[in-house]
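Omission of a single protein chain aside, the complex is shown with its protein chains in their original locations.
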Amino acid sequence: MEYFVQQLVNGLTLGSIYGLIAIGYTMVYGIIGMVNFAHGDIFMLGGFAALIVYLILLGMFGGVPIALALFIMIIIAMLMTGLWNWVIEKLAYRPLRGSFRLAPLITAIGMSIALSNFVQVTQGPRNKPVPPLVSSVYDIFGISISLKQIIIVLVTAVLLTIFWYIVNHTPLGRAQRATEQDRKMAALLGIDVDKTISITFVMGAALAAVAGTMYLMYYGVIVFTDGFTPGVKAFTAAVLGGIGSLPGAVLGGLMIGLIESLWSAYFTIDYKDVATFSILAIVLIFKPSGILGRPEVEKV
Amino acid sequence: MANISQTNVVVSNNLMARALREAFYAGLVALGLFVLFVGLKTDQNILNELVLVQRWGLLAIFVAIAMVGRFLTVAYIRPWFEARKAAKAAAPTVEREAGFVARNFSLLALIALVIYPPVMVALFGFQGSLKWVDNFGIQILIYVMLAWGLNIVVGLAGLLDLGYVAFYAVGAYSYALLSSYLGLSFWLLLPIAGVLAAAWGTILGFPVLRLKGDYLAIVTLAFGEIIRLVLINWTEVTKGTFGISGIAKASVFGIWSFDVSAANNFAKVFGLPMSSAYYKIFLFYLALALCMLAAFVTIRLRRMPIGRAWEALREDEIACRSLGINTVTTKLTAFATGAMFGGIAGSFFAVRQGFVSPESFVFLESAIILAIVVLGGMGSLVGIAVAATVMIGGTELLREMDFLKQIFGPEFTPELYRMLIFGLAMIVVMVWKPRGFVGSREPTAFLRERKSVSGSFTKEGHG
Partner (left out) sequence: MALETDTMTKDPILKVEHLSMRFGGLMAINDLSFEAYRGDITALIGPNGAGKTTVFNCVTGFYKPTMGMITMRQKAGKEYLLERMSDYEVNRDAKVARTFQNIRLFSGLTVLENLLVAQHNKLMLASGYTILGLLGFPTYKAAVGESIERAKYWLDKANLTDRADDPAGDLPYGAQRRLEIARAMCTGPEFLCLDEPAAGLNPRESLALNELLRGIRKDTDTSILLIEHDMSVVMEISDHVVVLEYGQKISDGNPDFVKHDPKVIAAYLGVEDVEVEEVIEQIAEITPGDTH
């Protein structure tokens, strides 16, 4: 039982990271119907930004309190990736808006390749280990919960609340939902569609940056290829939950995290990704629009 | 007159002011983008701790490039484009007769391919030609074959498949395993690999084909990853990440062998000096023949009811069903046919490398193949072949750019930039030509004259 709960905690932590990335996929998909393949690399970029900020802090001020350091890392990583995604959307995706469906997908794949290789070229191809930032572990009823896990789950919960509020209760969120439903009509009603889409990209990137920082803190290492696997899993999570649905993305992320940790705990760790992808395939075969996605009505 | 020139001056002054302003903003943005990633580099010191290396000079170069680029774009390039567009709109469109090269492009390309190995041998000698025939020729032909296979699924049937590399892997491992365990010959295994891949295509396709659009895309991606992960983890059979090596070479229909020790070794039989170039040249022609076969089958299939049904499926699935077409079997045949091409390409890949490992079948390969199909223009064999040549050959050329070391210093490794440039090229080509190199479609039947269909009418499918 304790072992099981322990795995639940681990899964929840992992799932929070996936969920944060998945929101970026799902929002962009919701608003312009595009699979932003480069989103995983934005996450990786966020992790790298946090790493570099951490090294700067270390070098300049020596012993900064870790809470403050983490806060600064998250904020700068968010700004940094937000700027990146803003520029990327403007240069690579906006010219293709409204054209051929596969064109933006290919551009996004190209962007993903370019981004990871950009980091490889500028930061080097080797693993970047950092000393453990947070190392306290608490023992609660026989289950060991580390402070990093608590931080990850808490930060995710706080961000999701803020985020949920923005989407549901602010004019910006209203503009986003309107653009999602009918871009042309939204434009006619005076919504600056371009700006709304840009902001959506920036918001998605900011969440991915938080996930990147958390990932760096949790695993203590990052490398330029780290965008791919978490990216694909987060995308899987978004699809599993029902792409376009925000709660779906979080739910999907948590599910993938749990599947992974439970599978590794009870079966074999080698096939954990096979399990994840198989469950995705099975869910989609029986519920083709994901768990919380609106079923697509075939209009005749 | 004076008035007009004055307004011109004002306009150009305004333009310059704007260009300068925009250049300034671009500089700011570039500074923001690159300050952490270019300005600083994380490096390990002797204690294996990460330290930062400062590179402000490089950062300044990046920012300067962004500023100058933006300035030139706003001040000169954009007005030039607009002027050209206006001139084009003003001038009546003159139908230009296609030149000799354009009209006979396929034939000329084929001739060029046939004489390519002897020309390379003549230029660089047997040993020197190896690189050109193998790295460029054979590699590009493998990608052409793969892309033509994927073209059936994506370009014709309009089904987005992000896990195509799975079938490539099935083909490669079929050959590798069956030839090492059972000792079957290449010529027997080539069709078997195709059939096995097609069977896998059907098995994987069956449950997922009622999914649409991006759901289909992610499930195919998942299947691609599953197959790769199984290849990595099922070590008893596949030897995991070590891969399978020492795969038997192909022979010339069993008559001449390329094994050095064999009695009927090609070089021995003809009394030639020993060289691995003969084998590569043989493989080149073999790849070429397989490509021609694939092209022939594709062209033929497009004129068959099944091919037309594929294209109709891409255009409108509901209309297809209203006309009595079983869309499930139609999709499955597209999937299986595409998979078969992938499988054949895979077994060819295994025989060429003599070694297969799961590393060759990562998602990036699927992405590259898909990119070639879309960049080439979906459905167009010629466009796809051109795209494969440009993208694969182009990035391969970067390996050869040793002279760049003399410009950027000895530490400069052009190879490192290969995939970066590949990714950027994908973006640039897509933004420049969203429909790919060849956007138009050749009709499969005609009453009076064959007119190509402009890309603006064809759809890309939702499946």
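We call the chains A and B, going by the order they appear; numbering starts again at 1 in every chain.
We adopt the following convention: contacts are C-beta pairs under 8 Å (C-beta built on N, C-alpha and C of every residue); 3 or more make two chains touch, one makes a residue touch a chain.
The shown structure was predicted, so the numbers you read here are calculated from the model rather than taken from an experiment.
From the options B:T42, B:S129, B:T220 or B:T327, the residue with contact to the chain not on display is B:T327. Considering B:V35, B:I306, B:L332 or B:L364, the position touching the chain not shown turns out to be B:I306 (whole complex).
Contact with the chain that does not appear here is found for just one residue of B:P118, B:G394 or B:P443, B:P443. The omitted chain makes contact with subunit B at the following residues, 297, 300-301, 304-306, 308-309, 311-312, 314-316, 318-327, 333, 441, 443-451, 453-454, 456-459.
Assume only the chains that are shown with their structure count from here on.
For subunit B in complex with subunit A, the touching residues are 29, 32-33, 36-38, 40-44, 48, 50-52, 154, 160, 207-208, 210-212, 214-215, 217-219, 221-223, 225-226, 229-230, 232-233, 318, 363-364, 367, 370-371, 374-375, 378, 416-417, 419-420, 422-427, 430-431, 434-435, 460.
On the subunit A side of its complex with subunit B, the touching residues are 29, 35, 37, 45, 48-49, 51-53, 55-56, 59, 76, 80, 83-84, 87, 92, 95-96, 99-107, 109-115, 117-124, 126, 128-130, 228, 232, 235-236, 239, 243, 270-271, 273-274, 277-278, 280-281, 284-285, 288-290, 296, 298, 300.
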